[in-house]
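With one protein chain held back, the other chains of the complex are shown just where they sit.
Showing chain A:
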Amino acid sequence: MGVETNVENSTETLLEYASPRKTAMFLFICAEAVIFGSLFATYFVMLHHLGDGPGPKEFFKFKEIILPTILLLSSSLTWYLAEKTLHVREKGKTLFFIGLTVLLALGFLSLEMIEFLKNIGDGYTLSRSPFISSYYLLVGLHGCHVLFGILWMALLLVHVKTKGATVANHGRFVSFGIYWHFVDSVWVFIFLLLYGLGQFL
């Protein structure tokens, strides 16, 4: 007995279905925000624990982070479009926009990997100084979230392809949308507080 066999796909069932999921997802985001908040706090405590490593001004290269930032933030927009096109049941467009979001996220992630590798090449390894460790922990955890998001989107691609615009898929899209916008907004904070503020410290 599938979800769609005996229930009409009305707005009411949609709301009824999505509402607890939305609540749970927002609560999950609260927990995530606390984790990231703790890591931000750790980062700021570690700001002066430099050892023989570089300080933030030397370490962060502001210009190189602009492109990945644009990629990641525009992925929020493409995801929004994916969600809206699913809403009006244009399956082809939905698939296209999910693909685009995946590509943008992959672009962001590969640029971040390049930055990490470059850092390691410069001798700024994970255990160089507590300051750099806290940077890797925070940005690395965010990167893991992006990676998880990419895998999640791949799964959603399968769901839309096989099942189309069903109630369950709407629920899945709502949940992922909350997650993805959150991951993007964490990046805004990383961009501003680490890379941006780092130029002035």
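A few remarks follow.
Criterion: a residue touches a chain if its C-beta (ideal position, glycine included) is under 8 Å from a C-beta of that chain, and two chains touch if they have at least 3 such contacts; residues count from 1.
By our rule, contacts and distances are computed from a predicted model.
Missing chain, UniProt protein name: "Cbb3-type cytochrome c oxidase subunit I", from among "Cbb3-type cytochrome c oxidase subunit I", "Phosphoribosylformylglycinamidine synthase subunit PurS", "Phenylacetate--CoA ligase family protein" or "Transketolase". In the complete complex, the residue from A:81, A:111 or A:141 that touches the missing chain is A:141. In the full complex, chain A touches the omitted chain through residues 1-3, 6-7, 13, 16-17, 19-20, 23-24, 27-28, 30-32, 34-35, 38-39, 42, 45-46, 49-51, 126-127, 129-130, 133-134, 137, 141, 151, 155, 158-159, 163, 168, 172.
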